[in-house]
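My questions all concern the structure below.
Here the complex is missing a single protein chain, while all its other protein chains stay put.
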Amino acid sequence: MKLKLAGRECKEKTIVKVGNVEIGGDELVIIAGPCAIESEKQLIETAMAVKKAGAQILRGGAFKPRTSPYSFQGLGEEGLKYLHHAGQENNMPVISEVMDPRDIDMLDKYVDIFQIGSRNMQNYSLLREVGKGRKPVMLKRGMSASIEEWLSAAEYIVLEGNRDVILCERGIRTFENYTRNTLDLMAVPIIKQLSHFPIIVDPSHGTGREELVASASRAAVAIGAHGLMIEVHPCPCDALSDGVQSLDFEKFQSLSKDLFTIRNCLDLL
Amino acid sequence: MKLKLAGRECKEKTIVKVGNVEIGGDELVIIAGPCAIESEKQLIETAMAVKKAGAQILRGGAFKPRTSPYSFQGLGEEGLKYLHHAGQENNMPVISEVMDPRDIDMLDKYVDIFQIGSRNMQNYSLLREVGKGRKPVMLKRGMSASIEEWLSAAEYIVLEGNRDVILCERGIRTFENYTRNTLDLMAVPIIKQLSHFPIIVDPSHGTGREELVASASRAAVAIGAHGLMIEVHPCPCDALSDGVQSLDFEKFQSLSKDLFTIRNCLDLL
Amino acid sequence: MKLKLAGRECKEKTIVKVGNVEIGGDELVIIAGPCAIESEKQLIETAMAVKKAGAQILRGGAFKPRTSPYSFQGLGEEGLKYLHHAGQENNMPVISEVMDPRDIDMLDKYVDIFQIGSRNMQNYSLLREVGKGRKPVMLKRGMSASIEEWLSAAEYIVLEGNRDVILCERGIRTFENYTRNTLDLMAVPIIKQLSHFPIIVDPSHGTGREELVASASRAAVAIGAHGLMIEVHPCPCDALSDGVQSLDFEKFQSLSKDLFTIRNCLDLL
Partner (left out) sequence: MKLKLAGRECKEKTIVKVGNVEIGGDELVIIAGPCAIESEKQLIETAMAVKKAGAQILRGGAFKPRTSPYSFQGLGEEGLKYLHHAGQENNMPVISEVMDPRDIDMLDKYVDIFQIGSRNMQNYSLLREVGKGRKPVMLKRGMSASIEEWLSAAEYIVLEGNRDVILCERGIRTFENYTRNTLDLMAVPIIKQLSHFPIIVDPSHGTGREELVASASRAAVAIGAHGLMIEVHPCPCDALSDGVQSLDFEKFQSLSKDLFTIRNCLDLL
């Protein structure tokens, strides 16, 4: 693997700062919010609830990469406005996915972190374009990407000048289909070994089942993830996207409390 | 699977016409050429050799999606000029990969078929953009895409108005690593069953090994593929990309002859 | 890969002789019969039909490795008697699966070829035991076995003295679940390259869908398989095991004719 900038040899540790939040340091960072932004009300409610429960960053998709063109595709710029507003109201940085290099300037007005989704992990035009910007980029692992390919994709971003990359493990595709994907938690210590970027885990896509999100999250904290990205919805049954893997406010609050407890416990080791 | 336009229910058969070539009809179509365009000389020589051996369409990559940013990335527009010229000189339609929606207008001047590569199979911005055009689109299967996801990606293109989609099986990612990918030849009859698009096979990426390309190609013809896309290079050892899976002129000529023989033999069944 | 006896370096070509049939030579060998032996009548009828259609060897399972203990487990020794009898009546060698080293002596009275199933590819006690015998062994590839592991399993057999090993590709497990398994046809040329054993293909398990068996079989012949093993049942809808992937007599006869035509065509290349 030829990594000049993404490899551990070149740097000990990258801590990405967004507002008052540090990703990659000692603090456990929780990113939470709905899979898709559906309305201003939904987002404001969710932002308040997850903030109160301890989440530091708000997520919400405005451009949704959906397998079928007939599925809900997101609210676009209108959704980003809601996201930006909800973030400001609650003093939370916000993250949203970018799918098209032509949208970057527009998204730049609303988001604090650009998310590159799994389907676009090797969309090199997009990687280069966010690499030219200054805002942090969260690069999700591709569904069938090896660790090596993932880090090589990160190299594309860093090579353009932007050093604030956050990696996100979200499950890989295997023969097992009880879960939506197979969450590869070993990616966490491996990424820490091979690179200097923060590594967070997405237990929502990683499992695809709401009842497994808490278990996956606990394991992710115990294995040393710098953070988690969790889908939360005021009413998962009515969600326009991925409701089956979203937590409601109550479950999220309970989980969040547990995660900080486990994180603290690790200091005893 | 919700397919309104890509499904077999909506149409019996799509035959894509490019110049004098029909893809999806009775004739076996062979697309050949180098993985990456390296020079005008390389391309002209290759075009003449593959044309003489029976290939009807010329391929050549000008924008190369490479795992590492330090690998050869292609000659860009300069390469497309060579491709266009070589195609015209030999009366062959040409195909090349597009990676960025912003490049489409430029490529449109030079290519007869747009190729969407495996890494971009779910790059929906790109799919929509080629879907708005009039030139045929060859959509390669993603490395870990199910047949269903692949056809749903085709639906994105057709939904924008462009009905000339050609599907290309190029191997999927599995645990077996003797070959670069595992060529899923069963995709050929399955695609014919579920959709109306022509289906071709790429034995070069599908195996990743020059010595297996002939075997894979024979099987692809026997299973009913409408065509093949084969990497050919004047001197595979010196190739800047994928030399290990490229045929030289002599091997390609010999293979091509065999493939037409097998194709003819199928008429006896 | 450390292969002393199974590797190509040690021998050019193994031709396995069973009765008048040579497996691994120029002739295309077709093994056909029901997944599970259900009754004497079923077997006799099937034997006559497949013999007439050109099959040289009769298959039938008496000990069935089923995922669930509540599925039909086979008729045991009674079934083997039917198999033996049907083989003798039609002058066909017979093959059946052995699952337990303690059953080998008993099976030895009835079968001409021992089959080791996918689930037992690395059941080393069983491999060693059939390796001590004199009858040919057909070793099916494990569901997630690499080519290397498969050949190493063959080495276990040969090391005990029995050199008559036949390898059978039957599909590997991947993320794609439209088919029961992903038939890895490239295994055929690879096995020919790396070892000296005959290699046959099982399109029935390889696809798990009756409507794909013909396509898979054609491709297998074109890629150079020495033979095929195909599930045939007088009335697939009533089969106690794997009916969904079994051909009826008429379809088998039509397919068999096509396969010999394609085989002959290969001599033209």
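For reference, chains read A, B and C in written order, and residue numbers begin at 1 within each chain.
The rule is short, and it goes like this: a contact is a pair of C-beta atoms (placed from the backbone, for glycine too) under 8 Å apart; a residue touches a chain by one contact, two chains touch by 3 or more.
Since we're looking at a predicted model, the values are computed, not measured.
Trainee: Which is it among A:Ile37, A:Ala55, A:Ile113 or A:Leu183 that touches the chain not included here?
Mentor: A:Leu183
Trainee: Among C:Asp108, C:Glu149, C:Glu211 or C:Asp248, which residue is in contact with the omitted chain in the full complex?
Mentor: Considering all chains, including the one not shown, the answer is C:Glu149.
Trainee: List every residue of chain A that touches the chain not included in the displayed model.
Mentor: 144, 146-148, 172, 174-179, 182-186, 188-190, 193, 206-207, 211-212, 215-216, 218-224, 258, 261-262, 265-266, 268-269
Trainee: Please output the residues of chain C touching the missing chain, sorted low to high.
Mentor: Missing-chain contacts on chain C: residues 2, 4, 65-70, 99-102, 119-120, 122-125, 143-144, 148-149, 152, 155-156, 159, 173.
Trainee: Using the touch rule from the top, list residues of chain B that touch the missing partner.
Mentor: Residues 144, 173-175, 177 of chain B touch the chain that is not shown.
Going forward, only the chains that are shown with their structure count from here on.
Trainee: Using mean Cα positions as chain centres, tell me which chain lies farthest from chain C.
Mentor: Chain A.
Trainee: With chain centres taken as the means of their Cα atoms, state the distance from chain A to chain B in Å.
Mentor: A distance of 34 Å separates the two centres.
Trainee: Compute the distance, rounded to whole Å, between the mean C-alpha positions of chain A and chain C.
Mentor: 48
Trainee: Provide the list of chain B residues touching at least two other chains, using ranges where the numbers run on.
Mentor: Answer for chain B, listing residues that touch two or more other chains: 144, 148.
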